[in-house]
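For this view, one protein chain was removed and the others were kept in their places.
Labels run A, B and C following the written order; every chain starts at residue 1.
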Amino acid sequence: MNVLSKNRKLKGVSGTIIAIIVVIIIIVAAVGVYLVMTSHHPTPTVSTTNSLISTTSSTSTTTTTSILNTSNPQSLMQLVGLTSAPSTPVTITVWDTYSSSENQSFIQTLAQFEQEFPWIHVKVTPGAQVGTSQFETAAKAGQAPIVYRDSSDSGGALFAAGLVLNLSQYLPPSITSLYVPTAINDWTLNGSIYGLPDDVNYIVMFYNKHFVPYAPNTTDQLIQIAEQVNKTYHVWGIAYGASDEYGYRFAAWFAGYGGQIFTTQNGQIVPDLNSSAMVNALNFWYNLTYNLHINYLAPSSGVEGQLFIANQTAIIFDGPWDLNEYLQALGPNLGAAPLPVVSQTGLRAEPFIGSTGWLIATPQASGASPMQIKAALIFILYVTNYQSDLRLWDVAHDIPANMQAYNAALTELKEGKLQPAYLNQIMEGILEQAQYGQKFPNIPQMAYYWDSFHEYASEFFAQKISANQAAQGMEQAFVQSLIQNGLMSTILPPPPIFLIPYIMLLVPVLVAPIVKIKGKW
Amino acid sequence: MIQVKKHKIFKILRLGISYIVLIIMAIASIFPLYYVFMTSFSNAPNLISLAISDLFPKHLYFTAYKELLTTNLYGGSFPLWLRNSLILAGSTAVISVLLALITGYALSRLDIPAKKTLATFIYIVTFFPYTATAVPLYLLFAKFHLLNYIGLILAYTPGTSIFAAFIAKLSIDSIPASYEEIAMIDGLSRFQAFLRIIMRLALPVVALTAILGFSGAYLDFALAYSFLLPNIRAWTATIGLYYMAGLINPASAPAYNLFAAGAVIMGIPLMALFIVSQKMMTRAYSNLAGVKQ
Amino acid sequence: MTSYVKLEDIWKTFEEKKKKTEVLKGLNLDIEKGEFVVVLGPSGEGKTTILRIISGLLRQDKGHVYLRGKIVDDLPPKDRNVAMVPQNYALYPFMSVYDNIAFPLKVQHTPKEEIRKKVLEVAKMLRIDNLLDRKPMQLSGGQMQRVAIARALVKGADIILMDEPLSNLDAQVRVMAREELKELHRELGTTIIYVTHDQTEALSLATKVAVLHDGVIQAYGDPMEVYKRPTNAWVGSFLGNPPMNIIKGVVDSDSIIVENYRLGIPKDYKDLVKSGEKVLVGIRPEDMEIDNNGVLEGTVQMVEDLGAYSILHIKINESMIRVLEKSISRRERGEKVRISVDVDKMVLFDASTEKNLLLERGVKKN
Partner (left out) sequence: MKKDKVINFFYILPIFVVTLFLFLFPLIYSLYISFTNLSLLHFFKYSYVGLANYIIIFKYGYFLVLLKNTLIWTIGSLVTMMGLGFALALILNQSDLKGRSIFYAILILPWAFPGFISLLIWQGLWVDPYGMMNRLILPMLHLPRVNSLTSTADAWIELIVTNDWLSFPYFMTVFYSALQSIPRELYDIAELDGANVFTKFFTITLPSLKKTIAFVFITSFVFTWNNFYPIYVLTGGGPGISTETFIVYAYQEAFSYSNFSLAAAWSVISTLFVIVLGIIVIRYTHILDSFT
């Protein structure tokens, strides 16, 4: 019997070796085929599909004259260098990343647009996602949409990668006057504009008036109120999951302690997280959580919202996008106010003032023709003009980025026009926060801030490392990611030296199967 | 007498423990799903799992189900997407079965040069993770204009059918060759004999592959989203559900009650398929033990 | 008569994990229409392979297959219009008996009522018309065997291949099935090629028997003819139970010296052998008798009482022979007996080629 099995084992060995050789041959052959296949650039293919159903149109409000009138079709066409509507209709593909409530307003804007520009046919794809790789992979295959709505920071990365059109080459510099400075500033990188904003978003402090008599203005007041709430109502003063954070909300406190995410060292943008500001900010929240027990370290912002709705916590930090849910739960008890001043430094906690807006993909990514680019320009100018932005504010309470719409909204609040009445005061608190905010950095380096912060902040709040170690670790991880992704130049050590220990590790793993065959396992 | 008594006690003990374990595991299986049902019957969009009071709700709301089944977004609606999902999953199941059984038949019956190397190669290649196949697959299918249902089915089938092919091989091994030979003599070609006789005799494996193929395609979100996004009427139930529940764009608080209601509706056909094929499927696996010692 | 089924110089080797086993080594077989040919041989010598080659399930390495006078090497099984009854009957468990029998006709899209008529006719003939709606699992071995045969007959194919169909039936059922088969063949007149390792089946059923050994047909002809005049020593010892005794002998003028006893030369071989020549002498146990003035003398080693007859194992000097006794034998172990031999029924084989001297040197008798 053993003769048979020995020979079978030998055969077995040769079987696997043949298998490996066969696999390698196939890989080599296929790589050759692949290189041939992709030697020429992916040819862009224009996809034409049927039109979207058009819905009812609505009344258009009166237009006020300004240097650039983006509400009247004729002036819009002139802006993009068209004297009259072209004879043949033009189709543009649009990826719409509005939420279902924001879409109610977008449908009306779209209907009006198609009335005023019958020659532009808009193919809308709802349900697209903000700031993900979906747009990138589509671009790689040359099938990106011509118009895409994205957040300013991820738009910045796309622009730096050459996937997004530089609008400054197509529109006059005076275009910036149409928009709220912080918003258009968000969409500017090294002096060129790559997108037009349609709203501004940032976090504010929501509080439950039942527990909190007045909005705390400084962190000391915040602590005092939170302790008070704890004692009397036995609910959490604050619910802020600092450890689940990726640094979007924490950046406000970091700024409050005088920190800044980036600085320039001999002409190169470098991270600047390892500062006393970061250490103090981390310790501030550590103190509130572990020593004073007035902050609940929530595992996710969703849980914070649930506790706030269930009157289990007095204060949370969230954006206006969850406003409806809190209105429905708390009603008049809901209060909103800007983040407090950090008592230690006297500086205000400044949240990121981000913005979402419309950008146009480069012809290489979307295969768009020059005429389609012109139509796209008209489209994005139109959907970010006064009427559209104001409609977005009225329907979905998005904070307007269009200057005229922003002022109109402010006057509405002053005159207490919003229904129900207490909503006006809440909105005022929210809009007030717009003055105390920091620009949402839109340089490509920003993409690598989030995970670096999260890794070390979560370890710090798990009480595994000190604040100093966390700050240092964060910056080091940030620098490493930048180097890995070629955004920070440094000389890599010569490869062979430090590779040896790892190769030693790999050798036993690879040798094991052969050893096994020789001796009895 | 003592001997019999000891044996009896041991039997009672064994059965007792068995029932306790089964009951505990049964409760553990139902407990989380009970929450899904409770969330689907609430009108507030949050995910019920925190407050004990929600465990026994005072009032059941059908708002989530109503909204899910009635809203119409740009021509797309949940019933339409559910139908798309059933068609996609059904055809994926059929093609996975065909691919798995044909391969299993070839591995079991036909003598093919370097069969062992081929089988090892096919098996080992599936070790490659999804994270690495997602982008290349998208680019490949985009190049061949396959970003549609056909492409999706092609992308879903190999995973299931390669695993199922090996089980099919074992099951066909245990079927005597004379069954198909007789059919061939009676006037069927080898392929017809495979279709009408072997597929019928290897029904347990067919059932198993069908389930794996169906649920794989039915529940997928990532691949379907990247392929079907541009055409809202072609969406599958999972994409539609993620979009309606606001999970695609976290710009607004997600409507978890909608999400739970969608999951419940999607669960019904899946449960039905499981129960229908569960008996057949259990026999399929029995052939696994038939592997030659 | 032109040959109805012809196998011409068939070679077939099987390769199992790099081990080559040659099964058929240039086999030839020529079967006339309507014959009941039984291919007989020890198991594992390629009997089933022959059937699979005729049916087209297996392709021969070399040589040709002719059916009804035409070459069919390239025809797939479905176009050869043959029927087969496999050893394990292969009835589809998920179909009723009726559907099983009707399957070949359904496959050829014969109209429904014609199928019904044919199935009922065949079922009546094989007396299984009362089992038509049962499932194969509910049938006994004998019933399953008859359903398998019914399925083979319903197509009306005039060549039927049978692979040891009676082997897994118990004794009495097997005897009855054998008689039914013989009756069926007489009734239908189809050409049947029947494969078995059981000699009684071969001798009772066959109109022609083909003894297969070592990849070649050793003997082919009327069963009794082959039984009486085996082509060689192997065929002689293989056919017949208890087997023929083969003993070395030397020709001496008009007699043969066997174990230094003198036996007469059978008259058929009188002028074929030369004095002093070494030969192999084949004597069938039933051609010898215990009788006091018998020529041979030996001691009884063992007695097998089988009811109808008994077999005596007798040692004569160095060699052992078996002798048949009609009734229950009264001999005991160790008893000395004398044996008489019906010399003319003996068969002489060439010592080296083991071929029957009669066929090799004598005039061919047909």
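The working rule: a residue touches a chain if its C-beta (ideal position, glycine included) is under 8 Å from a C-beta of that chain, and two chains touch if they have at least 3 such contacts.
None of the values given here were measured: they were computed from a predicted structure.
**Student:** Which residue from A:I146, A:A251 or A:V303 sits in contact with the chain not drawn here?
**Tutor:** A:V303
**Student:** Taking the entire complex into account, which one of A:T93, A:S151, A:Q372 or A:S481 touches the absent chain?
**Tutor:** Considering the complete complex, A:S481 is the one touching the chain left out.
**Student:** Decide which residue listed in B:Y65, B:Y179, B:F227 or B:F259 touches the omitted chain of the complex.
**Tutor:** If we include the chain that is not displayed, B:F259 is the one touching it.
**Student:** Residue-wise, where is chain A in contact with the chain that is not depicted?
**Tutor:** 8, 12, 16, 26-27, 30-31, 34, 41, 132-133, 136, 139-140, 157-158, 160-163, 241, 243-244, 297, 299-300, 303, 307, 364, 444, 447-448, 450-451, 454-456, 458-459, 461-464, 480-481, 483-487, 492-493, 495, 498-499, 502, 509-510, 512-513, 516-517, 521
**Student:** Counting contacts across the full complex, list the positions on chain B that touch the omitted chain.
**Tutor:** 11, 14-15, 18, 21-22, 25-26, 28-33, 35-36, 39, 47-52, 99, 102-103, 105-107, 110-113, 115-116, 118-137, 139-140, 154-155, 157-158, 161-163, 165-166, 169-170, 219, 221, 238, 256, 259-260, 263, 266-267, 270-271, 274-275, 278, 281-293
Everything that follows uses one rule, which is that only the chains that are shown with their structure count from here on.
**Student:** Where the centre of all protein Cα atoms falls, which chain's Cα centre is nearest to that point?
**Tutor:** So the chain nearest the centre of the shown protein is B.
**Student:** Taking each chain's centre as the mean of its CA atoms, which one is farthest from the centre of chain A?
**Tutor:** Greatest centre separation from chain A goes to chain C.
**Student:** Have a look and report which chain pair racks up the highest count of C-beta pairs in contact.
**Tutor:** Ranked by contacting C-beta pairs, first place goes to A-B.
**Student:** Using the average of all C-alpha atoms in each chain as its centre, how far is it in Å between chain A and chain C?
**Tutor:** Chain A and chain C have C-alpha centres separated by 87 Å.
**Student:** Distance between chain B and chain C based on Cα centroids, please, to the nearest Å.
**Tutor:** Chain centres of chain B and chain C, defined by C-alpha means, are spaced 56 Å apart.
**Student:** Find every residue in chain B that makes contact with two or more other chains and list them.
**Tutor:** Residues: none.
**Student:** Report the residues of chain A in contact with chain B in the complex, numbered from low to high.
**Tutor:** 15-16, 18-19, 22-23, 42, 45, 47, 49, 52-53, 93, 97-103, 124-130, 133-134, 137-138, 140-143, 145, 302-303, 305-307, 309-310, 321-322, 324-325, 328-329, 356
**Student:** Which stretch or stretches of chain C touch chain B in the complex?
**Tutor:** Listed in rising order, the residues are 52, 55-57, 76-78, 80, 82-84, 86-88, 90, 92-94, 103-104, 107-108, 151, 155.
**Student:** What part of chain B is in contact with chain C in the complex they form?
**Tutor:** These residues of chain B touch chain C: 176, 178-179, 181-189, 197, 200-201.
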